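Complex shown without one protein chain; remaining protein chains in place.
Up next, chain A:
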Amino acid sequence: MSVEAVTLTNEEAARRRIGATAVLAALVVLLMLISLGIGPVRLSPLAVAEALFGGGSEVSQVIVREIRLPRTLLALAIGAILGLSGASLQGLLRNPLASPSLFGAPQSAAFGAVLVIALGLADVRSYALPVAAIVAAFVSVFVLLAIAGRNAGLLILILSGLAISSFAGAATALVMNLSSNPFLVLEIAFWLLGSLEDRSFQHVMLAFPFIIAGALMLFSQRHAFRALSLGEETAQSLGVDVGRLRLFVISGVALGVGGAVAVTGTIGFIGLVAPHLMRPLIGHDPGRLLVPSALTGSALLLAADIAVRIIPSTSDIKVGVLTSIIGVPFFLYLIMRERRALGGGVA
C-alpha cells in the first residue's frame, strides 16, 4: 500500500461529509423561507425571497423583514448554538448523553434571568438579562463538571444534571412563589415555556453577540475534541491543554445557552438530539460533528417553530413545550440504547 492509499480513503469519507453538510445547509435555507412565509398572511417561498431583497409589495416587505425575520433569525441562531453546545459537551465528556438541557444549563440560565426580573433590576430588554442568564449557566455547568471530575461515568453526569436542573427549577419556583405581582408571575411562566413569538430586532441584538461569541469559542476547540477521543491523559500527552479546553467549553456553552435563554426562555433537547441524528451520516469524529450538529439544531428549531404555527389549537403551543414533548421520548430511546453502559455504572 502507498501513501495515496491512506489519503484516498480519507477523501472519499470527506466527500460524503461535505455532501451531507451541503444538503443540510440547503434544508436550513428552505426552512427559513417557509418560516418567513407562515403566519396570518401566508406568503410563498418565492414571494418571501422577493420581499427579502426589496421586491414585491410594501406590505409583504414589512411583514417579512420587520415582523418575521427576527423570529426566523433567532430560531436559526438558537437552534445552531444548542446543537453546537450539545455536540461540544458530548465531545468534552466523550459521552453521547451529554447535553445542555440534561445538565440543567438552560434551567439555571432561566433562573438567573427570572431573578433579575423579579428583583426589578432590569426589564426584559436590557443586557442585564442575558448577562445574568450567562452567569447562572456558567455556574451550573462548572459545578456539574466539578462534581463529575475527570473521568465521570454516565450515571454521575446524569444524576448531577438531574440535581442541578431540579435545583434551578425549585429556585425559579421559589422566586415566583415569593413574588407579589401576579402579572409578573404570568410573564415569567409564559417565558419559561420557551417561545419565539413576537420577537423583534432588539431581541436579536440582545442575543446574537453572546451566541456568536459562544459558537466561536466552541468551534475553535474542534480538533481538541478529536484528540480527547483517546482520553484526557493521552490528549494531554499530544499537546492538548485539557484544563483550558474545559474552561472554553463551559464558557462557550454558558454564553450561547445564556444568550439564547435570555430572549426565548428554555428550549430543551435540541442539543441532545442533533448530534445523534448526524452520527450515522457524518461518523463519530467529535470534531467533525460540530458544524453538522449546529445545522441540524437550526433545522430542528425552525421546523418546530413552523409546526407550532401550523398545528391547529385553541391556544398557541409554545415551541419549548413542543421540543420537550418530542425530545423526552427520544431521550428515553437513547437510555434504552445505552442501557448496558448505564447498568454497568450501577453494578
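Here is the rule we go by: a residue touches a chain if its C-beta (ideal position, glycine included) is under 8 Å from a C-beta of that chain, and two chains touch if they have at least 3 such contacts; residues count from 1.
Please note the rule applied: contacts and distances are computed from a predicted model.
In the listed set "ABC transporter", "ATP-binding cassette domain-containing protein", "NADH-quinone oxidoreductase subunit K" or "Membrane protein", the entry agreeing with the UniProt name of the missing subunit chain is "ABC transporter".
The chain not shown here is touched by just one of A:227, A:249, A:270 or A:321, and that residue is A:227. Checked against the hidden chain, the listed residues A:54, A:149, A:239 or A:312 yield one contact partner: A:239. Interface with the hidden chain, as seen from chain A, comprises residues 1-3, 6-7, 9-11, 13-14, 94, 223, 226-231, 233-234, 236-241, 283-288.
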